[in-house]
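With one protein chain withheld, the remaining protein chains of the complex are depicted in position.
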Amino acid sequence: MAIGIGLIGFGYWGPNLVRNFVSAGGARVVAVADKSEAARDAVARAFPGLATYESPDDLLKRNDVEAVLVATPVSSHHALAAAALDAGKHVLVEKPLCRTSEEVIDLIARAERARRVLMVDHTFLFNGAVQSIASIIGRNELGRVCYVDSTRVNLGLFQPDVNCLWDLAPHDLSIINHIIDSEVIDVQATGYGHMDLSRLDMVFMTIHYADNIVAHFNWSWMSPVKIRRFMIGGIAKMLIWDDLDQDQKIKIYDHGIEFQPQEQRNTIIPQYRIGDIYSPRVSRREALAGVADHFLKVIRGEEHSIMDGRKGLQVVRLLERAQSRLDASMAVVASARSQIVGKAAS
Amino acid sequence: MAIGIGLIGFGYWGPNLVRNFVSAGGARVVAVADKSEAARDAVARAFPGLATYESPDDLLKRNDVEAVLVATPVSSHHALAAAALDAGKHVLVEKPLCRTSEEVIDLIARAERARRVLMVDHTFLFNGAVQSIASIIGRNELGRVCYVDSTRVNLGLFQPDVNCLWDLAPHDLSIINHIIDSEVIDVQATGYGHMDLSRLDMVFMTIHYADNIVAHFNWSWMSPVKIRRFMIGGIAKMLIWDDLDQDQKIKIYDHGIEFQPQEQRNTIIPQYRIGDIYSPRVSRREALAGVADHFLKVIRGEEHSIMDGRKGLQVVRLLERAQSRLDASMAVVASARSQIVGKAAS
Amino acid sequence: MAIGIGLIGFGYWGPNLVRNFVSAGGARVVAVADKSEAARDAVARAFPGLATYESPDDLLKRNDVEAVLVATPVSSHHALAAAALDAGKHVLVEKPLCRTSEEVIDLIARAERARRVLMVDHTFLFNGAVQSIASIIGRNELGRVCYVDSTRVNLGLFQPDVNCLWDLAPHDLSIINHIIDSEVIDVQATGYGHMDLSRLDMVFMTIHYADNIVAHFNWSWMSPVKIRRFMIGGIAKMLIWDDLDQDQKIKIYDHGIEFQPQEQRNTIIPQYRIGDIYSPRVSRREALAGVADHFLKVIRGEEHSIMDGRKGLQVVRLLERAQSRLDASMAVVASARSQIVGKAAS
Partner (left out) sequence: MAIGIGLIGFGYWGPNLVRNFVSAGGARVVAVADKSEAARDAVARAFPGLATYESPDDLLKRNDVEAVLVATPVSSHHALAAAALDAGKHVLVEKPLCRTSEEVIDLIARAERARRVLMVDHTFLFNGAVQSIASIIGRNELGRVCYVDSTRVNLGLFQPDVNCLWDLAPHDLSIINHIIDSEVIDVQATGYGHMDLSRLDMVFMTIHYADNIVAHFNWSWMSPVKIRRFMIGGIAKMLIWDDLDQDQKIKIYDHGIEFQPQEQRNTIIPQYRIGDIYSPRVSRREALAGVADHFLKVIRGEEHSIMDGRKGLQVVRLLERAQSRLDASMAVVASARSQIVGKAAS
């Protein structure tokens, strides 16, 4: 029997969710809730057969809705997901899962109590390049991973309810949690707001891990060009994933480092080895189709979830940690500026 | 009369200096000092007419050496430049000018006392793209500058005497000091060493300025690809300098931000304007030829120095400030790691 | 009143036509005919409200179908368009308009007799870059146009009913007819077939025009990479349109040629001027939306057609001329090969 699907929130991402669950085997999309009349009209035009509701409660009342997709602004995630779980529905929530780790922990508890699936839509885990990378690292092709350096910048949409960190970081953090298994021991973050320091549109972040691994991130809504470059430095090889390169999304550089004793200078310095470059073919399947398929299989008990509440919690905790470093850094900057203004005025 | 030039240090950069001063009008290269016999042999082969010395003192004794180029490791810059100034020579020192600001201040004092020119070779100030950028910003084409974001990464040579900060940062810092005139109010920096935390081969740094400007830097010796991308975000336009792009070193994006009141969400959010892209023709003259020319003209009193001791001091002070933040950050990381090891052991 | 639209042929391009005419103002798509049941089922799923027919005749009988879109293989274009015109419908036919110029001439006559619009879908004329180019040339920004050099290669689909010329050339030929107004005085063409010489998957063609203009084309279904590069050399400036470049579809090079008397060599040789590069912003509107809009406006008498039967005839005549040169060239090759085989056998 096909699993009945209801969607809450038909904004930017909602139509993609409907389209992919319509195409997925074993699902039947039955209803959409959105408080905006324009959004409900859009549902009627694009997907004529679907029931529409102004209130999510009415959608949750339907017995044929067995699983709910929550694609609303993050501030409403917790309340909507909690209501759905309490109503006995499985839930797939857009990233980031919640605003706070407390909210996530509460959802995890509710899901366990209700014996229902709680999943966060870390879409990139089903991106063909990320799947290739995970498998390359799994086979230890790069050798020990030393660093990740990700640049995800664009002339992006300003979002009134989140800053650039909460908008862009969940992508990279869910990916990095998928491929690096080491304890976070330090997080640094600072940022910039073109308008004011409370509305960050650029964020720079560094994570130090226990096993001598570093990850650096450059996120921006204010770059004139779009860059999606994710580099991984291993001891044996290095890898670049450029999501905008149509032919070679992934390049593996057979460039290695060899630590050699060097008499001459009384010190040990590394030598490079420059080798071939290899681009594996990457699956071009739409990532969201993989998410839909995975969600349905996890509900049916056919797969273990790779993006459950615990995974969502890991990302939200990193976001909280980064936000707290951002707050501290911005406070230092604001205070220094006000002193300068004070000096100038006196 | 052509100015007599002596070079101390015929390593990586020295041959380029000789070649450019040989071609410059108004100079006559007469002698080279290098303690390595192999280096002196190389001088003899490449530039048959030049006198060579093992000791810099012998070079400084020559009366026909009126100006000295110091192209040795940074640890010897102060002593050699001081000796040259005290011997009444003009001095051009490779970047960074010295290891410490104290050393720089001492050199500045000696130069003033000796009434001789002290110049630091911030070569990039004579790069055609940097000259274009300075002129674009000078004409206020970008509007108020908001951010700089520079990536200077490569599979670079490990240098035993300096880390990646002291090797790569002087380029970007001399450029940024040339185009941004605002007080530094905060510096953040962290880094990574593939071998150990005291040998940093990757450094990430952010500078906050008083006038709501931010600058972010990504320096690495461990990238599989060479990237030289310097972005400047202005309120009116944005600019990218890609030093590896043969056709379009500079692109100016007529992309702007317009702050508009937006009733709907009770907040002010920016709107984008996407426009044309323009690439001015950039001079391809070798930057070092410009440096040589400038040094000779400053000696002859024909130009004011744009890279005097004070400019060198500005860069060294930023390096010191960054190094102190790096030390603090690395100490936090080291301490956290040792605690984890401790826990694991107990 | 919205114009009633019927589509014949729901294959590769048909769904795009329906989608764009559905969105266009002033049109109402009412019916689709396709002899394939699978195609009719696809219509029912994607566009639930549309009537479907196996036979185009049944579609043409509907009075509410005032205009017909013909998106079938080229061999059926003439018969279907003729039937539609004779039934008093306006007709938009996919490129190339017909297999032969005789067929086109016949359609033009029928359209005139029926006083109906006959249009060929030269979609690229509504591509934002082509519109920019036409306007740049119209303003004489490039100076006199000297050459066009177009490369349109890909790992393309083998089409059983046409060769690579009839598949790819109509794009370039319709564009070039739009921007070059000079008599064709010579056409050269040769090609290659991986399987055999009668199935050409690569074609190279050169057109010489009366006014000292040349156009060269490189079309291929067998390139490992997709290239869409269209260069125009003018006396004053040069232009490159790279349809795959997301940021800079058009680049105008302020590179010019200056003819100077040169004493030294007793001859006149040109000198280059290398200047700035400029990329105008290009409209990203889907070209087919422009086609739909134009077709409807021409029907309503609001615009003059820029791609009527005469324009279609111009392209088909060039295709015929090229095909005849291809045939001759392939015959020479085949004969030479058979002689070699003969020699080897004797």
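By written order: A, B and C. Residues from 1 in each chain.
One rule holds for everything that comes next: contacts are C-beta pairs under 8 Å (C-beta built on N, C-alpha and C of every residue); 3 or more make two chains touch, one makes a residue touch a chain.
All figures in this text were calculated on a predicted structure; none of them were measured in a lab.
Undergrad: Of C:Asn20, C:Asn163, C:Thr190 or C:Gln314, which residue touches the hidden chain?
TA: Per the contact definition at the top, the residue touching the missing chain is C:Thr190.
Undergrad: Could you tell which one of C:Thr123, C:Asn218, C:Gln248 or C:Gln314 touches the chain left off the display?
TA: C:Asn218
Undergrad: Among C:Thr206, C:Ser283 or C:Ser305, which residue is in contact with the omitted chain in the full complex?
TA: Going through C:Thr206, C:Ser283 or C:Ser305 one by one, C:Thr206 is the residue touching the chain not shown.
Undergrad: Can you name the residues of subunit B that touch the chain not displayed here?
TA: Given the touch definition above, subunit B has residues 48, 225-226, 244, 246-247 touching the missing chain.
Undergrad: Which subunit C residues would touch the chain omitted from the figure, given the whole complex?
TA: 146-147, 149, 151, 153, 155, 158, 160, 183, 185-186, 188, 190-192, 194-195, 202, 204, 206, 208, 210, 212, 214, 216, 218, 220, 222-225, 231, 233, 235, 238-240, 251, 253, 255, 257, 259, 265, 267-270, 272, 274, 329, 332-333, 336-337, 340
Undergrad: Mind listing the subunit A residues that contact the chain we can't see here?
TA: With respect to the unshown chain, the touching residues of subunit A are 247-248, 254, 274-281.
We adopt the following convention: only the chains that are shown with their structure count from here on.
Undergrad: Going by C-alpha centroids, which chain is farthest from subunit C? Tell me that one.
TA: Farthest chain from subunit C, going by C-alpha centroids: B.
Undergrad: Determine the chain that sits nearest the middle of the structure, using the mean of its CA atoms as its centre.
TA: A
Undergrad: Based only on mean CA positions, could you tell me how far subunit B sits from subunit C in angstrom?
TA: Centres of subunit B and subunit C (C-alpha means) sit 53 Å apart.
Undergrad: How big is the gap, in whole Å, between where the Cα atoms of subunit A centre and where those of subunit C centre?
TA: About 43 Å separates the centre of subunit A from that of subunit C.
Undergrad: At least two partner chains per residue is the criterion; list those residues in subunit C.
TA: Residue numbers touching two or more other chains: 247.
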